[in-house]
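Here the complex is missing a single protein chain, while all its other protein chains stay put.
Note that the chains take the letters A and B in the order they are written out, and that residue 1 is the start of every chain.
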Amino acid sequence: MKDFAYVSAPDVATAVRAITEPGAKFLGGGTNLVDLMRQNVERPDTVVDITRLPLDRVEELPDGRIRIGAMMRNSALAAHRLIRTRYPMLAQALLAGASGQLRNMATVGGNVLQRTRCPYFVDLAARCNKREPGSGCDAIGGFNRNAAIFGASESCVATHPSDMCVALAALDATIELESVRGVRRLPLVGFHALPGDAPQHETAIAADELITAIELPDLPVAARSRYRKVRDRASYAFALVSVAAALEVRDGVVTEARLALGGVASRPWRAHAAERALMGAPATEESFRRAADAELAGAVAQSQNAFKIELARRAVTATLRQLHLPGGAA
Amino acid sequence: MADIRMRVNGSIEKLDVEPRVSLLDALREHLGLTGTKKGCDQGACGACTVLADGERIVSCLALAVQYADRDITTIEGVTSPLQRSFVRHDGFQCGYCTSGQICSAVGMLTEHAAGAPSAVTGDLATMEIELTAEEIRERMSGNLCRCGAYNGIVAAIEEGIR
């Protein structure tokens, strides 16, 4: 790890000023950045520690929206009563991520900005367009069992590893960004980029911007939601496929549906096509499968990950089924 | 170099470390507290688990400077009946992951007592979650044990909560 200057920012104004130094990076819980620095994937000159910023609360706004401070720890957010009761899929997504220790460290803002876990990204001996633009992609034609099935390009097939963001995408969360230039808000859906021919550009955040908050809309359907994560061991592993879903059924007909997939693209994948297929359809296994099919029609496999298309289809169907018939038989 | 202070196992320690020094290396190499173990140095095994103000964290991904003025407890500062239970239930073999398992278990029990849910909690609304073996296993899954002493660890924790 390169030696660096360390600045601990007491307030947002100091933080966003400090980040304008060339080679400066924000440091949150460190669970991703410190690991990448140790592997020399990241080599900042200055590290601006933002963990002492007073952005660690969940507030209910007068209009019913929820504002989550970006320095809130993942574990604290998952344990928060408002999140558990009003947005269970978000609590479940957070709890499905990493381990108890890492959730105690990782911040909400940092979770949004997680880097891919593609093994070639962290191996400096490998070619990776994301790490070193123009060098090539060793995942294509290499080990890509856990690569993207949506939105991949010839330059990159990496996925975004966050669980939390999958729920946030389904919930239509908003990201608040602040810099010396001011404050702006962006929808989380679309915040993460598809690789195209520039996979090094991962999100819409500018180099000098700080995530200060995440806002959730007041969304009654979210109270009936769940997050399902499918992975290679029972816990403490990244998703092969995950599903965040909320479902409202009246008189046997779907009246509202929210669906997003994780582990399938360089962004949390909001399943708009599936949502459209569900709206107004009878709440049956058949409809759930059709909705999954509608979304997965656009999926494209790499050499080793065709199974993820079928897995996603089944995970979506199963998650909707379980939401509709909780505790019901398979 | 940064001059920092940190309360470690109850006593104030002064440390003069580069910002890149992890809390784990500060404990092991600077303070000689080698009870905290390095297994992967990237947050993937839990062997380096310590308590920061009572919360369990992995010290390998923590920079020491970030934890200036915090209260750190390592296995050397833990006095818990869990330690005897680990011996009684053979909750370890080689002993290398043990410090992390015990610190993690102490932190996990605090989290549970505060009503924190886990990925296997059925009813997220309740704050009174029964700490079943399944709950313990999920909550302890951030601590790998390659000797496979998982049964003994869970039994030791179950004894600890009775």
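Just so it is clear, a residue touches a chain if its C-beta (ideal position, glycine included) is under 8 Å from a C-beta of that chain, and two chains touch if they have at least 3 such contacts.
By our rule, contacts and distances are computed from a predicted model.
Undergrad: Can you match the unshown chain of the complex to its UniProt protein name from these: "Thiol-disulfide isomerase or thioredoxin", "Oligopeptide transport ATP-binding protein OppF", "Hydrogenase 2 maturation endopeptidase" or "Carbon-monoxide dehydrogenase large subunit"?
TA: Checked against "Thiol-disulfide isomerase or thioredoxin", "Oligopeptide transport ATP-binding protein OppF", "Hydrogenase 2 maturation endopeptidase" or "Carbon-monoxide dehydrogenase large subunit": the hidden chain maps to "Carbon-monoxide dehydrogenase large subunit".
Undergrad: Per the definition of touch given earlier, which of A:Tyr6, A:Phe26, A:Tyr87 or A:Tyr120 contacts the omitted chain?
TA: Within the whole complex, the residue contacting the unshown chain is A:Tyr120.
Undergrad: Mind listing the subunit B residues that contact the chain we can't see here?
TA: Contacting residues on subunit B, toward the hidden partner: 18, 20-21, 25, 28-29, 32-45, 47, 74-76, 78, 83-84, 86-88, 90, 92-99, 102, 120, 133-134, 136-138, 140-154.
Undergrad: In the complete complex, which positions of subunit A touch the hidden chain?
TA: Considering the whole complex, subunit A reaches the absent chain at 1-3, 38, 40, 117, 119-120, 122-123, 125-126, 138, 141-143, 145, 230, 232-238, 240, 307, 310-311, 314-315, 317-318, 329-330.
The definition used in the following text is that only the chains that are shown with their structure count from here on.
Undergrad: Which residues, counting only subunit A, touch subunit B once they are in their complex?
TA: 1-6, 8, 27, 29-31, 34-35, 37-39, 47, 49, 51, 75, 78-79, 81, 84-85, 88, 91-92, 95-96, 98-102, 104-105, 229, 234-236
Undergrad: Tell me, which parts of subunit B touch subunit A in their complex?
TA: By the definition above, subunit B touches subunit A via 2, 18-20, 22, 41-43, 46, 49, 55-58, 61-63, 65-66, 68, 104, 107-108, 111, 114-119, 121, 124-125, 127, 137-143.
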